[in-house]
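Contents: one structure, followed by commentary.
The complex appears here without one of its protein chains, the remainder shown in place.
Labels run A and B following the written order; every chain starts at residue 1.
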Amino acid sequence: MTAATTRSASPPAPPAGRSLRAVGWHLRHNPKRELWVAWWAMVVFYQFFGVIFFIVTRTQPPPNPALDVASRVQWFHDNHDGLLIGFAIIFIVLGMTAPINALIAYSMRRMSVSPAFGYAYLVMYSLSAIPGMLLLCIVLTVGAYRPDRSPELISWLYDFAFLSFVGTMGVFLIGSLVWMTAILIDTNRVLPKWFGYLNLCNALTEVVVSPAWIFDRGVFAWNGLIAWWINMVVFAIYTGAFIVLLKQMIQREDFGTGPLPDLESRRHSDESTASTEAR
Amino acid sequence: MTQIKDSARHTRVVPGQPDMWAFVLFEALIFTGYFSVYLFNRAQRPDDFLPYQASLDLRIGVLNTVVLLLSSWSIARCVEAARAGDYRKASLKAGLTALFGVVFFVIKASEWVHYTAQGNGVTSNEFFNYYFFLTGIHCLHLLIGFVVLAVVIYQLRSPLRRSQQLIETGATYWHTVDFLWVLIFALLYVVR
Partner (left out) sequence: MNTIINKRLPIAWLVLTLLTMCYLWIDHAADGDAARQPSALATTAAIIIALVKVRVIFREFMEVRHAPALLCHLTDGWLLLIGAALLGSYLLGAAMR
């Protein structure tokens, strides 16, 4: 809260409650506003991701790789509108992945570890969105765009889209390991050690996806129980965990370089500084 | 967090970081998921699995299990030695653990080569799909275990770095590699 007191001669105290005035005040004066905007962008983006991939376009869970050419054409036909509209929305909101990566990299900058960790993660995850999500969106949009295209071409697009989406786990895997290493050697207690280990779990289940390149049916296929379902459950738990932990990190943030204070002590110091400012 | 162990232990402490225990239990659940899928599929279609399972050599599996059990014993002794302050002995025990790990890996790799040469490769039949998958992912955990042991030995070598909690945490991870193998061995080599 020291940043707020040095910014202007007498910053107004935050209005109580959750009124529009309070939100406006926070956007103008809260030193953590960029962090909160990034966090909310993350939450909103994942809502979009979930609804569009699971419901609108029905590309998650992935359809069967063992479908024959005619059935694949049928799949594109059945999902035609969903694919075009859903991915059009994704192309618009795609920029929201940038604040997510920035926030995670920020967590590493706040740690006592080398800044190289944060930068490495940022570069890796920025690039990984291309094979990891964009390719699927573009390729399936292309497939749905002209339904009267040759069935062989449509079948090829189907394989290309899902193999790139499910199979290109390498970059995500290395990114998880970077974050894990940073957390485990960090002495500023930015994120708990169990979350460091959860990164390892996530990385390992991503390795388990790699059989999807070999098998086109059964539990090791891109829609299989082992290669997709178990991996997706772990990923969902992992994502839920880091959304909550990053929120706590922002709440605990004191813009120092030492260990982050715990949440309870942070709340007490916030209340005492707020009451001294109000006086 | 750490206590010197004596015969009349009054206080109960979690061995190593509780965070590592959370990881261990979570990984156990994930593996249980894989095991359940495997068991369900093989119980449903035994003829796709049984004839190929016959190619496995049970005695090698038993040997592998005994080797890993020895490695668990040596890392437990390492923790014990570190707790008593005998860091040289602890280092040796940790090194011995790594050696047992290498023996396991060499036996496992030679098994893989043997079965593949026999015609039971990764993609040959469903049983060996699961065999290579489960033993492969387990070996990945073993290789990570070598990194963990390296951290433990690094800790033990310098008085400035020693952290009993970290040594116990590393040992907890290594025991996980062992008990996962106990389960995998039973499910791949013995289960009908």
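Rule of thumb we're sticking to: a residue touches a chain if its C-beta (ideal position, glycine included) is under 8 Å from a C-beta of that chain, and two chains touch if they have at least 3 such contacts.
Nothing here was measured: the structure is a model prediction, and the numbers come from that model.
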Absent chain's touching partners (shown only) are B
Logged for chain B, residues touching the omitted partner chain are 5-7, 9, 12-15, 21, 25, 28-29, 32, 35-37, 39-46, 50-51, 53-54, 58-59, 61-62, 65-66, 69-70, 72-73, 75-77, 79-81, 84-86, 89, 168, 171-172, 175, 178-179, 182-183, 185-187, 189-192
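Simple rule for what comes next: only the chains that are shown with their structure count from here on.
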Separation of the C-alpha centres, chain A versus chain B, in whole Å, is 32
Seen from chain A, its contact residues with chain B in the complex are 192-194, 196-198, 200-201, 204-205, 207-208, 211, 214-215, 218-220, 225-226, 230, 234
The residues of chain B that touch chain A in their complex are 17-20, 22-23, 26-27, 30, 33-34, 37, 41, 122-123, 126, 129, 133, 137, 140-141, 144
